[in-house]
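What you see is the complex with one protein chain gone and the rest in place.
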Amino acid sequence: MRTDHGLPLVRLGLIGAGRIGTMHAGNIARHVPGAELAAVADVRPEAAEKLAARYGTEAQDVDGLLKDVDGVVITSIAAAHLDLIQRAAAAGKPVWCEKPASLTLEEIDQAIAATDAAGVAFQVGFNRRFAKDFAAARRTVEDGGIGTPQLMRSITRDPGPATLRAGIPPWTIFRETLIHDFDTLLWLNPGARPVEVFTKADALVAPEYKNDGLLDTAVVLITFDNGAIATAEANFSALYGYDVRGEVFGSKGMVVTGGLPSSPLVHYDANGLRQQTFRSDEEMFRDAYVQELADFAEVVRANAAPPVTGADARNALRVALAAIASYEENRPVRIEELG
Amino acid sequence: MRTDHGLPLVRLGLIGAGRIGTMHAGNIARHVPGAELAAVADVRPEAAEKLAARYGTEAQDVDGLLKDVDGVVITSIAAAHLDLIQRAAAAGKPVWCEKPASLTLEEIDQAIAATDAAGVAFQVGFNRRFAKDFAAARRTVEDGGIGTPQLMRSITRDPGPATLRAGIPPWTIFRETLIHDFDTLLWLNPGARPVEVFTKADALVAPEYKNDGLLDTAVVLITFDNGAIATAEANFSALYGYDVRGEVFGSKGMVVTGGLPSSPLVHYDANGLRQQTFRSDEEMFRDAYVQELADFAEVVRANAAPPVTGADARNALRVALAAIASYEENRPVRIEELG
Amino acid sequence: MRTDHGLPLVRLGLIGAGRIGTMHAGNIARHVPGAELAAVADVRPEAAEKLAARYGTEAQDVDGLLKDVDGVVITSIAAAHLDLIQRAAAAGKPVWCEKPASLTLEEIDQAIAATDAAGVAFQVGFNRRFAKDFAAARRTVEDGGIGTPQLMRSITRDPGPATLRAGIPPWTIFRETLIHDFDTLLWLNPGARPVEVFTKADALVAPEYKNDGLLDTAVVLITFDNGAIATAEANFSALYGYDVRGEVFGSKGMVVTGGLPSSPLVHYDANGLRQQTFRSDEEMFRDAYVQELADFAEVVRANAAPPVTGADARNALRVALAAIASYEENRPVRIEELG
Partner (left out) sequence: MRTDHGLPLVRLGLIGAGRIGTMHAGNIARHVPGAELAAVADVRPEAAEKLAARYGTEAQDVDGLLKDVDGVVITSIAAAHLDLIQRAAAAGKPVWCEKPASLTLEEIDQAIAATDAAGVAFQVGFNRRFAKDFAAARRTVEDGGIGTPQLMRSITRDPGPATLRAGIPPWTIFRETLIHDFDTLLWLNPGARPVEVFTKADALVAPEYKNDGLLDTAVVLITFDNGAIATAEANFSALYGYDVRGEVFGSKGMVVTGGLPSSPLVHYDANGLRQQTFRSDEEMFRDAYVQELADFAEVVRANAAPPVTGADARNALRVALAAIASYEENRPVRIEELG
């Protein structure tokens, strides 16, 4: 068997040739060590063809792809995730699935059950955990460097306004955007469990879509069983770029993650000083996006446990669903109400 | 009449010789241009004597002081504020009063009524407004530099643990600490009115005092009638020092205030880089503390309108009281419920 | 005798009502604790009258001023310094003199001799030593926090172009601007002595004045007897403001001083992030300017040794003179050549 540069080659198949799938395909093809983009599938065959051609690989249908690869990278729309996860599991192939893994607890439970039953790894795409500063923050918290977390913050502001349009599903801000922040907060408070959620949200960027259920601005307050009080915050139109930051304040100190400047360059002129800011998730999390798939390649290669699990996706989803319920009822909602 | 350095001299009397009063006395005596510390009073005459001696001025009782001065600086405990404000108003003397001006709406209304009836100025000690970066943030918001505010944040973390002891009144974190943040948020969202408040709070620093009502950690979520969603956050024991920051995110940009490093000095060694952090409000807001009294001296001198009013204190207090009600009932509380 | 706010009052007379004198006058009158601006003198009586009136004090001639005050603050042009220092010394009055204390070694020696003979203090206006970050850097170096200095840097960039005009004396950049950097470098390398100097300089901002000897851009390389190699750098037209920074790299670490942002405020908009920068020495060194005179007031009050001495001025001047010689001859010049 050919080895690619000393690492046993892992052949990955990608399903879902949209924006995020295209990015991941490029990373697999060109940046993930020891990985090969072995096949691409999409419900729109021409999209699969186009992406496959870009990286010199094959377009296939899902069944063909599943036969051909060592592991599956799912980047389809969320509604298609469960079916694809189940088929991959049935084919005995390890799965990496973009977030949100599922939009309902029922689905994520079925996805977990399917992969568990098949004995295949199931990794979820919470990419922030793989960013250098976020990973270092987690280590600092685990090592006791800030004591017990008491106040936490995680924010996501998308540069928009491209993301704002009719047709975006309701609850997107909770299930697709803040899901990142919920995972981050749970992960940066290791061992603690979320207890209660309270949400305020609105359509401030595009009020005309509010009746379609498209909220674009939200703050979610989360309490944990170790006493920590956290805020998760999102907005769909940050004119200065892509803004993701985190903060964990504890009994002995604080860690702050997320730098807004996109390079150390500082330009001084008659108006003072200026720095450029990150303009997209792909720019800010470029390395993290590669790393999460490099880790998945290693999971496939070594049949190892994934660093982000279906259980992690379920835990974040429960917070998202509680946040939605809180928004709808304008009251604090306990996580345990979710069942 | 003698002029002091070109500014007509304003003779200020200070009532309340505790920690904060001592600081203000020093500022009046040594740092506020055109002001003289003309007299000091305290319910403990020996405290007044000691502070007066330190700055070479006279200790007096309140009545004597009120006769002798051009304006009154009240730095007593909050419970004594109303009586002192009323007596100063009756004596026809402009009043500067430390925050919280009052602990109840009834009292602040009486204080406003008394000073209005007497036609004397009534300025309140929200010092943050006078800090260079906070003032510049407000100007930027007013000038449209960030568009319409959508997401806001104001935090106060005291270095403690000196502030934690039995005997601190319940609700201190809302009425004495977060009152700053409530004022800051209202002031940085000019023209908007707070609508609803939701609170989570706990005793995480000193759980043993929780039964005494001493909460030391709190997050308050506030919505405004222009759609902005704000968080105010406080904690009584930040081991790394005094941490006050603000953030206003709007439809066109963002301003961030509050720098944690206490000087530009950066020290690099085998462990990386280090900077010192502010260790107290007096260190971080040294200039702001002088400026608010310099402004008050000018209010007295020119019979001008004060830059922070009793109405400002009342508005912040309403948010604090709603926050307390929300904590007690674990539900969102509308400001208008306060009456 | 009246005390001002607990500090025995020190009556200071200021000689020289130009730009820098006006600033110091304001500081003495309004910001230096326990000091009074007792009199102002100037070779142009109307300038003295105007400045005196601004701060409600008296304009006098030099002889009258010297009789009337406890200490003298000299802010005249450099050419007048020696005469004024000698007269102050003859009158038995402690002297604070703006930098450059003298433009020749003969003059500084005479100034030192005169004040020594009279037994009066002689303090020189190297204000940077009193800035919080520079002072902390010096303490860090003294405490061994960076080991032995090996590479050093001190820069001064004036915002100009107001300072550029015909009539500025030749060598201004060395004797009036870089003199600060020379003092800073000597002071941040305690115990070491400068050995050799090499200079490159030019008129890049205003080439039309080069024939008048007005250089506006210079770099001076200085070696010390402990091996440290330092660069001092100046320019007269930094469009982004006033830029003074220092750096000391040693065997165990580094300290960096001087922050360009004038406040912690950061403004984010569609172009990225922006911060304002310092626009003048008065803005960057406001506190340092007050502190150096507060220290002088204490020198007068307590008959104490000044924190910056005539010997310090002489040491910096020797480097400046060597730098000029190096420029003229385009060769390295040893300090000992200066005699």
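Here the chain labels run A, B and C in written order, and each chain numbers its own residues starting at 1.
In this section, contacts are C-beta pairs under 8 Å (C-beta built on N, C-alpha and C of every residue); 3 or more make two chains touch, one makes a residue touch a chain.
These figures come from a predicted structure and were not determined experimentally.
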- line: Sole touch to the unshown chain from C:53, C:239 or C:270: residue C:239
- request: For the chain that's not shown, point to the residue among C:137, C:254 or C:273 touching it.
  value: C:254
Message: If the hidden chain were put back, which residues of subunit C would touch it?
response: 147-148, 150-151, 157, 196, 198, 200-202, 204-205, 217-219, 221, 223, 227, 229, 231, 233, 235, 237-240, 243, 249, 251-254, 330-332
On subunit A, residues whose C-beta touches the chain left out of the figure: 3-7, 29-31, 33-34, 37, 53-57, 132-133, 136-137, 140, 145-146, 252-259, 262-270, 276
Field: Hidden partner chain, residues of subunit B it touches
entry: 239-241, 260-261, 268-277
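The working rule: only the chains that are shown with their structure count from here on.
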- line: Chain centres from averaged Cα atoms put subunit A and subunit C apart, in whole Å, by 56
Query: How big is the gap, in whole Å, between where the Cα atoms of subunit A centre and where those of subunit B centre?
result: 41
Query: How many Å are there between the centre of subunit B and the centre of subunit C, using C-alpha atoms for each centre?
result: 38
- prompt: For subunit A, which residues are shared contacts with two or more other chains?
  reply: 239-240
